[in-house]
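One protein chain is absent from this view; the other protein chains keep their places.
For chain A:
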């Protein structure tokens, strides 16, 4: 019998073809063998500006242009490579030290191999995205070399070779080829091609081949600020060289289930998957909302939380019923309980430390007392992590863990970093520069959390600056809320009109800009905004029609005229999603030129607008509505106060003022109709920080005043949004961008309703928004006008948050906006600061036949992705805004002591939370701060009453008015300044 064996490269044609074989498991459970042919080329350029050959061969696009070459002719040198060098990192190097590559001081001229890029994508998608971002930045000179498609650098996997070994070989082959290729250029100084790797075996093999290779540590230590950079290498790396771990240690956390076991379990309904949330008051209590249960599952204790960090997607297993508990009524803060831990030593026995155990013990006692009351919630334990949602965290070093004596030695110290976000556990860092980092805001990344490590291990990314300096704190909160605050890149700015600030509405009506635009310059239009507003989105007009009806127009800045779909500016805006307002700063969604000038409906100049015009009758019912692109000339830009004064001033009888009075009259009718339909008037404590103009230091805090004119603008904006929503839904039933506010599940109000019933004998009805609105109106306390606001604030927190969605993803009844009691709603009126509005503009323009539908406005998949992003961004922007206010309130109070009224919002067994209406801030008052030693207390969960005994005996009830002393306080131990409250009288 003869055996035929085809030789792989028998003929010339076979040289440039190869194949890749792998197994693919599909979502539906199919398993397929996939064979892909790989066609190898010889014209993929090296992209070094030294190389002439590649430049002449490089593939060209339709315009016959080759991509510009990336790598510098004269790259920087180091001690070992004085002739200059190009870096070729392998996957591990990038995994361990992505932060290094993002440095601006070094790491230029880097060749990213396709092999490495693909491997990184599989290992860590966030890191991959960061790397792709780097390769796009022009000044860093990162070049992606498609080595797997170039004939000379392609390597075939040998029999018995693992994928990793093959990839390592591919990296070495590419380094070798680059070296030989560059040598051919005959340049005076040929840069060395240096492989960066942390794999010893790979390094050894590279050196055997005569290639330049260096480990990260060796390479970094040769750089100028090597000391600082060394801290940025991920912890896992240094562990390999004898870091924290001692070999004999036993794992302290239970092992995770295998991926397949979790998958099967989740499918079978035995395990549950969801997003892990940590309670803001108790770091040992987490909760997870899973579809299978109406109430969220509780996860109590370090062992059950099993290394999950807030935001991770985890899989949990229910605990037996006898271990079910009710949510904690106790404040447990990590820094107080684990205060004296030493970051260097890991003492096994105190995995669940005595203090933690005691805290939990009391829980159990209390639960058992209250049991039978059916308040128990199912508990669960984390058995695996589907996806880590670790981000970069901002925090500061716990000074008590820093060993002060050794600061001169430049030796590696282990310290704890306390994150700003209380839900994030302490992170262990190793650094050589403890003394410099103390008292600074730091940005860190979590690298890993192993079974045998009590705390997650991370590394330093960079220092943001001194604690409490405005720059550092602002940047910190932007980073915490993931707000994109870097200046707009050049590609975005290139999309702006060339005329810049000189852009004008074209004088000639023949100009294409005028196509299908209505000339509304004759109308008496004005805008009403907060004082000092620069990005004026909206303007209004109203006039009496001959038939006795009113014509009302809402004119919105025509941003879509300047931001064309799918260009760089549009992409950037869709990523940013919204403009973020901080107390002293605004982070724009669109470049300044558009936001504050060309789009902004400034007074006395002509501007493009998108107009909604209604004909309303005396009762503010719609007789007719139409939408049009227009050109307007705003007559005046009022602040709310100015507008109010003008309306109230009887002597003003000009047409503009009359129009404003008409608007006000109609808006009141609209509001009444809305309220009758069951719209909720909810509250959140809104305050304004007054700044001294020059130093921009806060000098005072005031709650925002609401004038009639505020609600005038608001009513018409809502009105316009509803009209537009109906129109775009009619035109695009599948893809209209709408905003919905789901009705909250009844259980959300259980606690509040119970509290109101017991404490005040009031009934909270939640069967519809109308019922809720009515019952909220009845929640009044004759003695205290604020009580109603307090209840509204608390009710607001029981609600779901509103969200953008794509109309095809929900059925029509789900479109409902609960809070506004509107069947359909969208955002249309602020395109300068919200991306959703911009999309609505494009859809409306297409709906009225003004322009063709762009594919990006039509593709449901893309729109869903955009909605998801802007929902997150919207929330983050709000949070960042609030955090900014909180910070400034703290700053405003600096050095002052104020005694203020406050209301009890929440009671724990060892403290309570109060809201101070004047500052709109909440504060925690712990019993242990009342007296030393901590007074004995009794908490009655049924009547929400906390009574303390002893010398300082008080009784605190829910909704009670108390007086607190508010002052700023710098915690000596953590170096954190915060508002501190003390109880003056109950």
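Observations, loosely collected:
One rule holds for everything that comes next: a contact is a pair of C-beta atoms (placed from the backbone, for glycine too) under 8 Å apart; a residue touches a chain by one contact, two chains touch by 3 or more; residues count from 1.
The criterion applied here is as follows: contacts and distances are computed from a predicted model.
Not every chain of the complex appears here, and the one that does not is recorded in UniProt as "Ribosomal RNA-processing protein 42", selected from "Ubiquitin-conjugating enzyme E2 N-like protein", "SRP9 domain-containing protein", "GH24866" or "Ribosomal RNA-processing protein 42".
Screening A:259, A:292 or A:622 against the full complex identifies A:259 as the residue touching the chain left out. Screening A:38, A:67, A:270 or A:898 against the full complex identifies A:270 as the residue touching the chain left out. One chain of the complex is left out; on chain A, the residues touching it are 1-6, 19, 21-25, 29-31, 33, 35, 157, 159-161, 163, 258-261, 263-265, 267-268, 270.
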